[in-house]
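Missing here: one protein chain of the complex. Every other protein chain is in place.
When the chains are written out, they are named A, B, C and D in that same order, and each has its own residue count from 1.
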Amino acid sequence: MNNIIQLVWLVPLFPLIGFLINGLGRKNLPKSLISIVGCGTILASFIVCVLIFNEVRKGNTQTVRLFDFISYDKINIPFAFLVDQLSSLFLLIITGVGFLIHVYSTAYMHDEETEHFGRYFAYLNLFIFSMLLLVLGSNYLIMFIGWEGVGLCSYLLIGYWFKNDEYNNAANKAFIMNRIGDLAFLIALFWIISKLGSLTYSDVFIKADTLSKADLIVITLLLFVGATGKSAQIPLYTWLPDAMAGPTPVSALIHAATMVTAGIYMIARSNILYTLAPVTQTVIAVIGLATAILAATIALKQNDIKKVLAYSTVSQLGYMFLGLGVGAYTGAVFHVMTHAFFKALLFLGAGSVIHAIHNVQDIRFMGGLRKYMPVTHITFLLGCLAIAGIPPFSGFFSKDEILMGAYSVNPVYFTIGVIGALMTAFYMFRLYATTFLGKFRGTPEQEHHLHESPAAITIPLIVLAVLAVVGGFAGIPALFMEGGHSLGAFLAPVFAGSEKIKTSHHLSHQVEWILLIISVVVALVGVIAAYIRYSKKPDLQDASGLGKLLENKWYVDQVYDALLVRPSQALGKILGTIVERSGVDWIVNGVGRSIQYGSRQVRLLQSGQVGNYILLMVASILIFFALQFFFKK
Amino acid sequence: MNAIILSAVLGVVMMFSGIFLKSGNAVRIIAISGLIILLGSNLAELYGFPFFNVNTRNMLVFNSFALVFNTIAFVSTLVYFLLSGRDIMHVGANGSDYFALLFFVLCGVSIASSYNTLLMLFLGIEIISIPLYILTGSDKKNLKSNEASLKYFLMGAFSTGLMLMGIALIYGARGTFSLEGMSIASTPGLNPLLIAGLLLLIISMSFKVSAAPFHFWTPDVYDGAPTVFTSFMATIVKVAGFIAFLRLFDGAYGQMGAQWQLLIAIITAATLFIGNITAVFQQSVKRMLAYSSIAQAGFMFFALFGFNDLAKEGLLLYSAAYSLSTIGIFAILIKMKDYTFEGFNGLAKHQPLLAGTNAIFLLSLAGIPLTAGFTAKFYMLASAIKNGTHFWLVIFAVFCAAISVYYYFRVIQAMYFKDGEEQSISVTSGFKWGLVFIAVAVVVLGIFPQWLFTKLYF
Amino acid sequence: MIPVLLIAIPLLSGLALFLLKQPDGAKNTSLMSTVVTLIVSLIGLVVVKSQESLGVNIDWIPALNSHFRVELDGMGQILCLLTAISFPLIFVATYRNQYKDANRFYALMLLSQAGLMGVFLAKDALLFYFFWELALIPVYFLCSIWGGEKRIPVTFKFFIYTFVGSLLMLVAIIYIYFQANQSFAIESFYALKLSSRTETWLFWLFFIAFAIKMPIFPFHTWQPDTYEQSPTAVTMVLSALMVKMGVFGLIRWVVPVLPVGTFLWGDTVTTFAVIGMVYASLIAIQQDDLKRLVAYSSIAHMGLMCVAIFATTKSGMQGVMIQMFNHGINILGLWIVINAIEQKLNTRKMSELGGLAQKAPGLAILLVVVALANIALPLTNGFVGEFLMFNGMLSSTATKYNVVFTAVAGLSIVLAAVYTLKMIQRVFLGNTNALTAGATDISVNTKVALLVIVVLIFMGGIYPKPMLSVTNDLSDVILSRMNLKY
Amino acid sequence: MSVTQLLFWFLSVLALAGALMVVTSKNLIYSVLYLIITFFAISGHYILLNAQFLAIVNLIVYAGAIMVLFLFVIMLMNLNSDVEPQKKKWLKVAGALAGGCLFLVMVAALKDADYKNQVAQTREGDIGLIGNLGMTLFNDYVVPFEISSVLFLSAMVGAVVLGKKE
Partner (left out) sequence: MPINYYIFVAISLFCIGVIGVLTRRNSIIIFMCIELMLNAANLLLVAFSKMHHAAYLADRTSTPSNGTDGQLFVFFIMVVAAAEVSVGLAIIVMLYRNTHSVDVNFLNRLKN
């Protein structure tokens, strides 16, 4: 095996095979076999990914060209994979976390009928395949294929329980909102083609500085709009909370760990373009920050365990975009990684809880689960600490790096970011406290059935908890340890181009220390406040005032409904009934009607009386004479 | 000359056959065989074997155009005799006389296709018209037939008056009746006598070919006349009128075509409009066909409007296409009990062959490709477009053609898409073969129209 | 020889079926005939390379200097292949449908196939017109005899509408014929140079004919009604093949013949097409009848093709050519699904359906694939075409408003997702009701047909290179005419 | 004013007056008689133009045969003079107006014909004599002459077909 990278096509191939086997054999294969195929293929991919990662660490990056995909005129878009630091890192995250979640799923989904069990794993494998395409593609088009593919899988998995129309609506919403973003993404691609004649990253990035300012801004903004769709940012974020309709492992994998970070991957990948377009960067930073705050406020008042986590995801994604917006690409990617660990952990933990109390998701009917589910409790707590940014858990390092970067660009970003971090700590520990502390508030029957989850569930939890705890050490800031940021060093070649252009001023150590302490203190305040407020007496009464506003998610869904959905439906109805029927078609039929009417009138000339006929003839003769003699020059 | 003499003689023969033969079938067979002889002799002349050598003093000129047209007319008549011969005998007691009159009309048709002086035109038109007045009224007990006959006669005579006045004025201007003499090239400068005369001549010829606004007699006469004779009038006679008209243009108007173009364009447009739009509302298929014949006349008028080589070929093709299709439709219509559109309901189920051939004829009249009707319309449009002026007329004609689809397809819809009670239609196998023959001819002419013209260029 | 066979096989077998007295063997005979046609067309595509075997040119009407000239070129290859594939698929998929007078039904279907082949092959304007109508007439009869309740007025409107259009086209053809020295040959049409005024009105005469056929807003109103009323097998022919005649006509007979007209009026046409895309998509969202939904979706798709043509870029042109094939395949798949549902449950109303995925998972999966291809998801064939077309639109230099057009047309992509997902949800997802509870999965023949379609969808989506290379030269030829003039 | 002119005016006035009376008189028999007067006047014109043959034929065929046929039919039908229903007033006015306009238009159209100064030969010229016409008729015009027999034949057959009782 002289060059494992050339075999990179194996990585997406395994999940594809798994998809085909499970998809076609879902009726005939036993569950055990389906599980083995589902998990095994991902494991195989993971192993290959690890090998590739090793190779890449040696500095070996390659483009693997498979076949010509679309080529016309002078433009050639090959089906090719790019293996470099960034993609190999993502490969690891995807296959690694993916594998754990597959394992988890075998237990979580065990109650499903075989056929649907098989379908579930087929979808999941297809998702991994698409996600791998997304990160592996050596050009924007392959990325787009994966981009849409993961959207499709997300749609399929959100609507997995397709008998429930609410879930189907959520699935549709997710797909359509993604499509809006995808459209922008696609137009950006066309723009790139028409300006640069290629979609391959290397070509585009090399020629990027030949683009005019306006072109750069348009392209980057359009790409960013695509990212807002996929990564749930303002204004296209509302699908993500609804997407919690899917099975919890799906939420963990797709809507927390991997798919939603595709936007970050894409922007990190195109970092040069963004660095060249500071206007867009500002937009991204502002939107990211706004999303982070908005989602955090909503999360404060949610009672559905998964909804809280979903808004927290949106909020965290906002932080990542803030990082991208301020040029802290490494930080953003770092946060993607850590977030993948702890958010997957949290979701899986939530899933474990839901599994234990039979599909109850409202935290008001939980409480005191600490006793019954120790492993879940501990791991969930670790996850909460990580996301809250308590050192030395992983979230602390990555979030801190982003906030540092934000401060270096604009202290206001930092300030708002810290407020968001406060809220994050608060709502996470509100969630933790209401769920695990206090007394159980559900029915006695539920209480009777409460138990710790099986090993297939707890083992992934433990693994992820470990990762969530230690994951941050991949990027220890220079403040603590010179050269401790091994991730930054690893990714440096990817962002080298941007670093050259960027005119960032490094913060002094003192400032860094101060900022660090501020954020830690704020996080602790949030944790403690939430603990005090909710550990004993969770709030069960309905909210009012601002609380109600938050509970109803700022009424954003309703506003969208009133401003976009309803008008377009009404417009469709008007067009379909009024314009189409009594407008266009009426005119078309009107031609026919007027001919019939004319027929009825003209035939009256044929009065049946010879005298009239001859009179008319003589009149015509007169006219002809006049025409021929008097109206000719 | 063969055709003129033989048809006159055959007319006389038919007159006497009624006296000597009591069986209607025998009369019919004589008529058919006589027509075959007539056709044969005409073909003989076409191929260069004139039987009679008469010095016509340049009053009749038998060029290939005339002879080809005669052939078309005779073939159409032959088909007509074959399909509707029995029905001719059923109109009244004087079967043989009807045949005699039809032969006299054919004599007039042959004159009208080959005249070279206005005198022969006048005689030809009258020889066509007078038997038709009679045939229209031949269903004597039927008031509709009477009415039609009277209307036809009065208006026909009126138009004869116009024509004679026109001829007199032309004579005043030119001092001769021959077409060459009328040609403007021989003496330069137009004078009002000539223009007025030609105008009156155009008007009276328009009357004969039922062009609007001189078409008023057509629907009533076609509707009132016994259906068999309507078939003959609407096809062979009308087409002969156009051939005569075209010859007139050839001789008299050719060099000053532009002078008349606007007028012809107006007549064409009016004819297309009146014919098509009025046909839309008709309830009786027979009356619809009358209006359709006006509409078709509008298209044939394009030959006069365009007036180039395409127009002449096209008019021949049009006569063949239009005559054959219309004869076929009428032959089927005669067999129907009910002349309304509803009468055709469900015909396809009970009489698939009749319905099928009828559909082909209707498609041909509507000008759908693969039928002769399309190629004919194509030639007409092409000649007008080649002419290059008054382009609006072409577009207008196209819309009118689309309207025509409406009423032709109503019959097809009734036959194929609607259910109706079974009618007892008794047809002989000969009748069916005749229909099939016409249908094949219509389709073949639709795909290889040049077969008709090969004789024109020998 | 190949092109003649492509026309003659369906024509002769169609005529033979007419003469057949019993309707028994008609189904199998016609299926056989179409399979043979398919094989011939594949031979023409893969095996035969010599120009002589791909073209025939004999005198037809010498008096008019018209020739029976048929040739297989790039676009012809693709569309003939589509025609050749579609018919066996239609016959297989509707194998269980029963028709009265089956022999006539299949005979007319085969005749329309012959007409379509002729349209795609003809290189003589008059011949093209002949086939154009020949394809229409059988379809008119098919719809009117075997159609739904309101079939007669609806198909009649359709017929007259298209007939008006084609007559206008005929006028234009005749005019150009005289301008081109009395020749109908496509080369002499291409060699013409006309004044911009002349080109303008010729352009509109042609365009209206093709716009009605495609159909482009606002000439589209015949379409939903006709699709709704036609028997599904005929709807398949109409939407998979006949609407392509309009696109095909634009590419072959308008853009290269009238480059100045195309250039001058491209913006106007594009505006209408773009409006129509959004308009049709919005209406499609509101439809309850599956056939109407697909009909409006088809209008939107055809609008996109029209826009891409008038962008007059290489990418757009190739995209359109490919998309003609792809859209044909995709919509065929949709109709097969609808036919299966209608045959099984006797309804096409989405409000009466639901939960079919539980009862007919096979059908559901196949439909989802087809539907996704219809909304151009990557790796399906629809994506390749739409990608190229949108790319062509945006990079168009023929218009100043390319960005606006692209953006508004892009809306229809989003809307397409809306109505397609709505359809999937209303028909297949959710709970079963009284009607759908008794449903069973699809029969083997439907499954086979759909599987073939799915395979074609992925083939076209993953490896479009063969199609791109087939269309490459022809689009160069067409666009080279555009460059001549401005 | 010469005798010729005098005769011309007299005959013209007579013909026109007769024609007007044909149109206006209520009684059918009177109309026929006025028409005969008109024909006589026209025959007089022919004689004035030295077209004796036509003058005689006109009298024999028109005034004699045709008008007698008319009278015969009228008598046969025993039509009363007041049987004829009148047309609507406005139709009559419109008809007269249309005819009058036609007259005006034709006169206006022909008034500046360049044959203005041409003269129709009166009282001399021998082409109208029977010998002259006969020679031409049976030489140059023999074909139309024969063909007109077809016309008569068909008219005869027609009269029989229509007149015969069944």
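In the analysis below, contacts are C-beta pairs under 8 Å (C-beta built on N, C-alpha and C of every residue); 3 or more make two chains touch, one makes a residue touch a chain.
This is a predicted model, so every value here is computed, not measured.
Within the full complex, the chain left out of the display is in contact with A, B, D.
Where chain A meets the missing chain, the touching residues are 603-604, 606-611, 614-615, 618. By the touch criterion stated above, the residues of chain B touching the omitted chain are 119, 122-123, 126, 130, 133-134, 137, 140-141, 143-144, 146-151, 153-154, 157-158, 160-162, 164-165, 167-169, 171-172, 174-178, 181, 219-220, 223-224. On the side of chain D, the interface with the absent chain consists of residues 4-5, 8, 12, 15-16, 19-20, 22-23, 28, 31-32, 35, 38-39, 42, 45-46, 48-51, 53-54, 57-58, 61-62, 65-66, 69-70, 73-74, 76-77, 79, 84-87, 91-92, 94-96, 98-100, 102-103, 106-107, 110, 113, 115-122, 125, 127-128, 132-133, 136-137, 141, 144, 148, 151-152, 154-156, 158-159, 162-163, using the contact rule stated above.
The working rule: only the chains that are shown with their structure count from here on.
Chain centres here are Cα averages; for chain A and chain D they lie 102 Å apart. Remark: chain A and chain C have CA centroids separated by 37 Å (rounded to whole angstrom).
Distance between chain centres (mean CA atoms), chain A to chain B: 77 Å.
Of all residues in chain D, those that touch two or more other chains are 106, 109. Multi-chain contact residues of chain C, defined as those touching 2 or more other chains: 160. Only residues 60-64, 126, 129-130, 132-134, 137, 141, 144-145, 151-152, 156, 159-160, 163-164, 167-168, 170-171, 174-175, 177-178 of chain C touch chain B when the two sit together in their complex. Only residues 23, 67-73, 75, 115, 141, 144-145, 147-149, 152, 155, 159, 162-165, 168-169, 171-172, 175-176, 179-180, 182-183, 186-187, 189-191, 193-194, 568-569, 571-573, 575-576, 579-580, 584-585, 587-589, 592 of chain A touch chain C when the two sit together in their complex.
The residues of chain D lying in touch with chain A in their complex are 87, 91, 94-95, 98-99, 101-102, 105-106, 108-109.
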